[in-house]
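Every protein chain of the complex appears in place save one, which is left out.
Naming follows writing order (A and B), and every chain is counted from residue 1.
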Amino acid sequence: MVYNTRNNTSGISLKRIILLLVLSCLSVANGWAQDTKTATISLSYLQTDSTKTLKATVLSDNKPVKGPEIHLYVKRMFGMLPVGKAVATDTLGEALINFPMDLPGDKDGIINMVVKIEKDEIYGSVEVEGSAKWGSKPKGELSEWGARSLSASREKAPMTLVVVSIGLIIGVWGTVLWLIFQLFRIKKAGKQIKKATEAAI
Amino acid sequence: MSQHAHLGADNIAHLTDEEKREHRKEIREVVLRPLRHTGWAGWLWIGFLSVIFLIGCYAYYLQLKNGLKVTGMRDYASWGLYISNFIFFVAISLVGALISSVLRLTSFDWYRPITRIAEIIAVSGVLFAGLIIIVDMGRPDRVLNLFIHGRIQSPIVWDVIIVSTYLTMSVLFLYIPLLPGIALCRDQLTEKPKWQRWMYKVLALNWNGSHKQWSMMKKSIAVICVLIIPLAISIHTVTAWLFATTLRPGWDSTNFGPYFVAGAFQAGTACVIIAMFAFRKVYGLQKYLTEVHFNQMGKLLVFLCLIYAYFNLNEYLVPAYKMRGAEGKLLNDLFTGHFAPLYWSVQIFGMALPALLLLWKRARKPLPIAIIAVFVVVAAWFKRYLIVTPIMLHPYTPIQGVPQAWTIYFPTWIEIAIVSASLAGVMLIITVFSKFFPIISIWETLENEGIELEEMDNPVK
Partner (left out) sequence: MEKTHKEDSQRRKFLKFGLLAGGAALTGWGVQKKLYGDSIPDTGSKVKVMTADGKLVEVDSAHLTKHVSETAASNAAAREGIEGRKFIKVIDLAKCANARKCISGCQEAHNRAAPVEFLKVIKMQDTNLTAPYWMVQGCNQCDNPPCTKVCPVDATFKRKDGIVLIDNERCIGCRFCMAACPYGARSFNWGKDWGKATTGVDGTCHSPIGENGPVMGTVQKCDFCPERSLKGELPACVTSCPNGTIFFGDENEDVVTNGEDIFRLSELLRDRGGYRYLEELGTEPRVYYLPPVERNFPFEEDKEIHNSTE
């Protein structure tokens, strides 16, 4: 075959056809990708006496989705705690994740959680928040805080210490006051006698 | 009390009234002489002490201006000379209770001329203890916080309460037996300036020796005697607890309370011996501070040194047997390391040697015993330093990553100046007191010899 090496811009060459094909394939694929199907996750909370299970149902266009991995996170003060392993949805679009029985919630026992699909090929990233009263009661404040103790503030001194110190202080300083009173009596006694001797003279 | 054996006093109860009055006149003359006349040596001494005190005041001004960084203390040795000086002052102030009270409750009457010396040492000691602790504070402008926000759980608050209580009690214990002496000054020192005579008049509380006054005075003394012993023991126990309530190796000891109290009695007694010697020499009081007194004080000092040695043995031998962790490193440092020369000098020259030497009667004569007492007091001061700072340089965690100066402690001139000023201040108070009030308790000395001043003042007609 003789290749035409001249700069021939007229007509459609083989190179161009290949290029066009490739480009069109890419755009189709691109279109496919951009055309991410939107998926929604709905949560339901299944609880028995000894288990807590989160059921996440993934639907897209009201049809269950099989395959995407569901990640469960619990919202915490400084970040999100991953709970359990990622579970892929089954044919019904459902994924069951076990929730630990002893994870503390807030003071009312409520757990705020986030369920995510992360960077799925088809559905991208989806997340939904939920909350359930699944938290075990936190231990609350430090049990000793507010109680009377040696390390507490001045108002919360141990009772025995307060009683004994005040008792001792009153006892000793009472004596001091009595002694000072004696001094006044000595002074008065001297004045009386002086007056008496002066009167006698 | 005058029925008991009077050691060293000629029982002159058999003398006639006229002879007794002569005797009383003589003692009054001798005791009042230093109040009447101060020699050039006295003025020099007072001047010298005043200069040291003023230098210390200037040093404190510098410390107030620039903060505690002018001292040698840093984050590790955060307690230094001021705190060890504080313990030393509290220690010597216990002797007032020991001599004026403990001995008073026994039948040993020989000590009675010494009570006032012991008491003035106690008063000035505890006064300057309170002052030096304010010097150590980082924010002395906030000292009122101790009263507004004080926590009863804190050993420092216990210390503040008990120091002020003991100071008050000691002032009363000094003042009440002094009443006859003040009355004497009021009546006899007529050549003194007006303000001084006014002071005697006011302080004498119209004392005229009536039965009523004597009985009130003696009753008050009896009450204080009983109360001041637990107070004195408490003050130094609580001061010991400033250290024993911490978790530091070396301070974390159950022995600290009695250990400190025993050391306090020993150091205080030595102070009294030195003061006795000084007053006897300078004021010519040989007849009243006799060799017998020094002999007895010497025996007392031996006894106290031995008790203190017993507590030292418990304090150092038992941990040394175990050599636990950080404590072991500290003990090595004290016995054979950096602090060894100071530690062994203190133990030998301040405790072991005095106890041995004073067993020998010749050593209990005034001059030798005074010299030995000086060693005891100086060693006692350094012992307090050894209790405070080496422990702070041996924490549980190794000291790393800090400036070199923080790994050691050496006091700066400011600390030395302020501490010297406090020592000068104590001696100044004692000296000035002895210039205004009789340093010997005349009525108690006479009682010791069998003369009851109360009877002399109120002759049965």
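As a working rule, a residue touches a chain if its C-beta (ideal position, glycine included) is under 8 Å from a C-beta of that chain, and two chains touch if they have at least 3 such contacts.
Owing to the predicted nature of the structure, the values given are computational and were not obtained by experimental measurement.
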From B:I52, B:L68 or B:L289, the answer for touching the chain not displayed is B:L68
Contacting the left-out chain: of B:R21, B:H149, B:H211 or B:K322, that is B:H149
Checked against the full complex, the residue among A:L81, A:I110 or A:A196 that touches the missing chain is A:L81
Had the left-out chain been drawn, it would touch chain A at residues 76-82, 103-104, 106-107, 138-142, 144-146, 150-154
Residue list for chain B contacting the dropped chain reads 64-69, 73-76, 78-79, 136-143, 145-146, 149-151, 153-157, 160, 242-243, 245-248, 392, 395-398, 400-406
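Here, only the chains that are shown with their structure count from here on.
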Seen from chain A, its contact residues with chain B in the complex are 150-154, 157-158, 161-162, 165, 169, 172-173, 175-176, 178-180, 182-183, 185-191, 193-194
In the complex, chain B touches chain A at residues 149-153, 158, 161, 165, 168-169, 172, 176, 179, 205-208, 210, 212-213, 216-217, 219-220, 223-224, 227, 231
